[in-house]
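Let me give you the structure first, and then I'll get to my questions.
Removed from the display is one protein chain of the complex; every other protein chain stays in position.
So, chain A:
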Amino acid sequence: MELLLQQTVNAIALGGTYALLALGLAVVFSIMGLINFAHGELMTIAGYVLMYCGLAGVPFAIAAALAIGAAMLAAVLMEMIAFRPVRNASGETMLVTSFAVSMVLQVLFQNFIAARSQPVLLPQLLSDSISLFGLVIGVNKIAAIVATIVMLAFLDWFMRKQKHGIAMRAAAEDFAVARLMGIRANTVISAAFALSGLLAGVAAVLWVSQRASVDPLMGFAPVLKAFIAAILGGLGSLRGAVAGGFVLGFIEIYLAAFLPSDMQEFREPIGLGIVVFIMLFRPNGLIPAASLKAEKV
């Protein structure tokens, strides 16, 4: 029982990070139909900012804010430089563009920073643990859970209560009609990228806090997972992305904890098998996007 609770805390922490990343992918996809595989490099950029700040002795709180800001700025620049010229092209063209952006950035990291994994100095506090309700929980896990809750609450408030958030939802449902309302295409797309950068930046701080290192390919694996989570939740659906992220986190952690040791090698395929199995019953994802539902009516 205690093991189960302990692993549940781990699953919420990991699932929350996946949820933030999947949300970042979903925000952009819902508005311009682009699956941005360079989302992972936004994480890596934030990771390097943390590394340099650690070397320069910048306090962690400021370093984290700088890292998140860098990811947001990088996301907005990425859209302006790489995606704006292909905005009206097909989804496939944009997808390939995002692969190209991803690879260019990876090569730049390898050549101008370091090809190998670099240590990131973290405050001692993050690797401490505290006892809570009879469980021993790492401070970094608690930080991940709290950060996820804060981000999800912020995003929910922004999308429901703020005029610009409502405009983003409107643009996600019918971009042409949103423009008729006077909602500027460039503004809403830039805002979507800034938001996705914010989410990637927060996710990167959480990710690095668990690992204390950063390498040029750091962003690839978590974003691939986030992509699976976004599909599982229902591509383009924000609530779906969150649900998919948590479900994937739970699947991974529980399999790692409870699968017999001679089957651990097959953990990833078994996990993906479960995802495919769920999607057999929910082909449009756990919480499909509203525009999908509307098309069917």
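The criterion applied here is as follows: a contact is a pair of C-beta atoms (placed from the backbone, for glycine too) under 8 Å apart; a residue touches a chain by one contact, two chains touch by 3 or more; residues count from 1.
Just so we're on the same page, contacts and distances are computed from a predicted model.
Student: According to its UniProt entry, is the unseen chain "Nucleoside ABC transporter membrane protein", "1,2-phenylacetyl-CoA epoxidase subunit B", "Glutamyl-tRNA(Gln) amidotransferase subunit A" or "Branched-chain amino acid transport system ATP-binding protein"?
Tutor: Answer from the UniProt record of the missing subunit chain: "Branched-chain amino acid transport system ATP-binding protein".
Student: Which listed residue, A:L66, A:M80, A:L121 or A:A185, touches the chain dropped from view?
Tutor: Checking each option in A:L66, A:M80, A:L121 or A:A185, the one touching the absent chain turns out to be A:A185.
Student: Thinking of the whole complex, not just what is shown, which of A:V177, A:A221, A:M263 or A:V276 touches the missing chain?
Tutor: Hidden-chain contact among the options goes to A:V177.
Student: Touch as defined at the start, partner being the missing chain; which of A:L121, A:I166, A:A194 or A:M279 qualifies?
Tutor: For the chain that is not drawn, the touching residue is A:I166.
Student: Identify the residues of chain A touching the omitted chain, counting contacts across the whole complex.
Tutor: The missing chain touches chain A at positions 163, 166-167, 169-170, 173-174, 176-185, 290-291, 293-294, 297.
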